[in-house]
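This is the structure, below, for whatever I ask next.
Here the complex is missing one protein chain, while the rest keep their positions.
As written, the chains take the letters A, B and C, and residue 1 is the first residue of each chain.
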Amino acid sequence: MPANISAANPPHAEHLLSLYRTMARIRAFENAAEETSRGGVAVFGATADATALVRGPLHLSTGQEAVAAGVCANLERSDYLTSTHRGHGHTLAKGADSTAMMCELFGRAGGTNKGKGGSMHIADFVVGMLGANGVVAAGIPIAVGAAHSAKIRGSSSIVACFFGDGAINRGPFLEGLNWAKIFELPVLFVCEDNRYSATTATDAMTAGEGAAARARGIGLPAETVDGNDVLAVDAAARELVARIRAGGGPQFLHALTYRVKGHVSVDAAAYRNQGEVESALESDPLKLASRRLAAFGVSAARVAEVDAEARTEIEAALAAARAARSPESAEAYADVQDTGAGQWH
Amino acid sequence: MPANISAANPPHAEHLLSLYRTMARIRAFENAAEETSRGGVAVFGATADATALVRGPLHLSTGQEAVAAGVCANLERSDYLTSTHRGHGHTLAKGADSTAMMCELFGRAGGTNKGKGGSMHIADFVVGMLGANGVVAAGIPIAVGAAHSAKIRGSSSIVACFFGDGAINRGPFLEGLNWAKIFELPVLFVCEDNRYSATTATDAMTAGEGAAARARGIGLPAETVDGNDVLAVDAAARELVARIRAGGGPQFLHALTYRVKGHVSVDAAAYRNQGEVESALESDPLKLASRRLAAFGVSAARVAEVDAEARTEIEAALAAARAARSPESAEAYADVQDTGAGQWH
Amino acid sequence: MNYAQAACQALAEAMRADARVVALGEDVGRGGIFGQYRGLQQEFGAARVIDTPISEATIIGAAVGMALTGLRPVVEMRVVDFALCAIDEIVNQAAKNRYMFGGQGRVPLVARLPIGIWSGSAAQHSQSLEAWFAHIPGLVVVAPATPADNYGLLAAAIQCGDPVIYMEHKELWGLEGEVPPQHTAALGKARLARPGTDLTLVTWSKLVHGALAAAGEAAQQGVSVEVIDLRSIWPWDRDMVLASAARTGRLMVAHEAVQAAGFGAEIAATVAEELGIPVRRAGAPRIPVGYARTLEDAARVSAENLLQASIQFVSSDGRKRSIA
Partner (left out) sequence: MNYAQAACQALAEAMRADARVVALGEDVGRGGIFGQYRGLQQEFGAARVIDTPISEATIIGAAVGMALTGLRPVVEMRVVDFALCAIDEIVNQAAKNRYMFGGQGRVPLVARLPIGIWSGSAAQHSQSLEAWFAHIPGLVVVAPATPADNYGLLAAAIQCGDPVIYMEHKELWGLEGEVPPQHTAALGKARLARPGTDLTLVTWSKLVHGALAAAGEAAQQGVSVEVIDLRSIWPWDRDMVLASAARTGRLMVAHEAVQAAGFGAEIAATVAEELGIPVRRAGAPRIPVGYARTLEDAARVSAENLLQASIQFVSSDGRKRSIA
């Protein structure tokens, strides 16, 4: 939706409203997904039943929407993006259609991945979203390769590579950053630091000063930003993306945020103290942005309208996904490989 | 051999002579191994024949002896060490017997590894040498685990972990250093930087300021040292080892040296320019040390005697290895595993 | 007691009895995400029940270093799929260490790599790779099907002096079953899960339950199926399998893993070589596991599949095609 600039809402307010809209859509999408996922997965003591519409582990980015919105606002459709198991926000912000995404979460034939991937593998190649990933840090080398390819092909596409704070302790983080720098590739690395790796507070597992210090140790320029302040993320990303487009090589953004929900939807996160969560909720990115919008003179009604639009969009996505057909069994045998595809041999 | 302190040779000279002796033994050992390896491996255009006594890839540390000698002079027998494919020097310096090692290189039943490992897997657990490794960087996590074990068991052993400049671009480098630091483990990481990774100049493959900067990015204190100056290595290692024994956690030593020979014995290293090699030979660690010994007033004859002793020792090792028996075929089936060991099933 | 609790109890007992036993991996301090380490960090402390970074390669690599120097680590990998980030460490390091160094060192580690389809989790969380590890000299491979065996076999694995790839099933954690006090289970020994006379059906892990259901139904239809729960994939109990197959005259192997190059091929080939009797396999098609239930079901071997295959097999001449 193009921003609607008026005298009452000066450009920066309209820009913020557009970022807010992205966040509101993500929030609405994930709330709906969570709602329809009950009974979908056996983990954290939960048992699965056959009734859930969204099956399997569902990782929500609630409270982290500003990172996706702020970074992706600076990407073109022709740019690429790789994501993690917690990728709904990145995918929506990159421009994917919420109905196709919801169909995917429902395992429908018309989903982005034809029902083959689900939440953890959500992808939309048409908008350059090369895939969520079920393996921590595995998107990093893929992003680097996509950037290498763009460079070789003389394409102007750049790549945004999202990963969590837990991923910086896996080998591909080192290998991928080193690779991007020696070949001076157009990649924006984004560490979306929500302070947790599943049930583990990441800090205790991470030596040294963390993500940005490590990136600098490998020769990459790195910025740290308040990842709940969508304008701050947007501004930092704009600067880093500009450097990349100008041929400045890979850049690194460390965005500090907080995982408001459990690791997966069924995780009550009883291992952390409630005070921590409550104080984090104070700086919820939507709350922050709507306060800022008010300061910019945008009316509460206008913001409520955006919220309502987002909910309406997601209601429609839900309805479409409910009505959509599941893949036929036979479709399980398609998309494997051309040579040597068979059923058993 | 305990240092023989006399008025004519003050303590620091004796200490240097003892370091020199270690280097001379490594040099003599590797010269002999190289000599007996001709025809042993098919790589770099060479063809293998059946006559070689030392078979397979033989990686020589010629010109790098000061790193092994200087670091290991500060280790106790009860300390551990992990090494790389280029591990003869570390093994000898840690106290392994040259005859048992030569037997191993000859594939004899009486070798350190009963003929099962060869040069690339040389190990002597009795002196804490936990193994060379055919996989670049693979020794790092093993070293970290040995140090973690020492800490858990309340042992005072520390671990020296050697790896090359090429290894800092593999994932286990990051993972291992991070692990060592978060658990504050007693490990001395030693990057033996000989400027090459097989046929590739490592510099072009390494982003940022290199090994020490990366270590610091992960929170480890790091020192860089002239790796051809055995006294400098010894002094740096002494300091770092003292910090580790005092409970200061993992430390990092970046030792700059040069790979004088090819990657493996049959590699003529035609890909690099001869001038580079010649200028490197100027700072050969044995040459440097013997100049320094002269300055300390140690006679040339005394140094020559050490050289001769080393050669004699290795001659004896060669003779013993020549005479020793090969393992029987049946021994191929031993040491696999207790449960489930069999021949075919 | 459920399957997770049974393993937890075996580990707790081993840790009480032997100070060398430690556990390490992601999230173990909060009991593991399936409850399979519940209470252990409280009892044994964070120095012995070790929370680690997300560093699979180093989790296994460090465990090798620990094992070589006097500890007996039990290593958590969550699912076999993530252990693919640590294959050099498992195959080139843990498995070969003892041999390569001429017996100087031993690597008594237990790596927990759960197999199976984890419903709704799709391709990267649903693999069964026991055949891979059976192919690697130096490794023992175990796949318990019941709480009792998860108790007994984990205890045995911790006792084993060599690396054990211990493959629980991703969807058996909540399975309830009796664990007799002092229950033991030996590595390499199968369990006769149901006697029968017409056909030997060898399987393991979760599919044991499907096989038993199929055998029950087949009995109604007049076909007597002997079900063997293999329990250990390497070493596998050739004696029990060959004796049973020689008796029934027909062998079928079933597993959740992809059939092509699965471990069923090893068993079927061995029985064909040794006995020359008819053999059959029932494994998964060679497709990744899809997310939607319809797709996921296409990748499953069901009790119904086993029932039909058993009945058809028993009523055939034993070969699938006639020789022209």
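Keep this in mind: contacts are C-beta pairs under 8 Å (C-beta built on N, C-alpha and C of every residue); 3 or more make two chains touch, one makes a residue touch a chain.
Here the structure is a predicted model, which is why all the values come from computation and not from measurement.
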The chain left out of view makes contact with A, B, C
Touch assignment to the omitted chain, from C:Val49, C:Ala122 or C:Leu172, lands on C:Ala122
Among the options A:Glu14, A:Glu239 or A:Asp335, the absent chain makes contact with A:Asp335
Logged for subunit C, residues touching the omitted partner chain are 81, 84-85, 87-88, 91-92, 95-96, 99-100, 122-124, 127, 129, 131-132, 134-138, 234, 242, 246, 257-258, 260-266, 268-270, 272-281, 286-288, 290, 318-321, 323-324
Spell out, residue by residue, where the missing chain touches subunit A.
80, 82, 111-117, 121, 123-126, 130-131, 133-135, 138, 140-150, 152-153, 157, 171-172, 175-176, 178-179, 182, 334-340, 342, 345
Touching the unshown chain, subunit B contributes residues 40-45, 47-48, 52, 55-57, 104, 107-109, 113, 115-118, 120-121, 133-137, 166-167, 169-171, 197-200, 204-206, 263, 267, 271, 326-329, 331-333, 336, 341-345
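Everything that follows uses one rule, which is that only the chains that are shown with their structure count from here on.
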Geometric centre distance via CA averages, subunit B-subunit A, whole Å:
46
For subunit B and subunit C, let me know how many angstrom lie between their CA-based centres, rounded off.
40
Of all residues in subunit C, the ones touching two or more other chains:
52-53, 55, 57
Residues in subunit B with touches to at least two other chains are numbered 171-172, 175, 178, 182
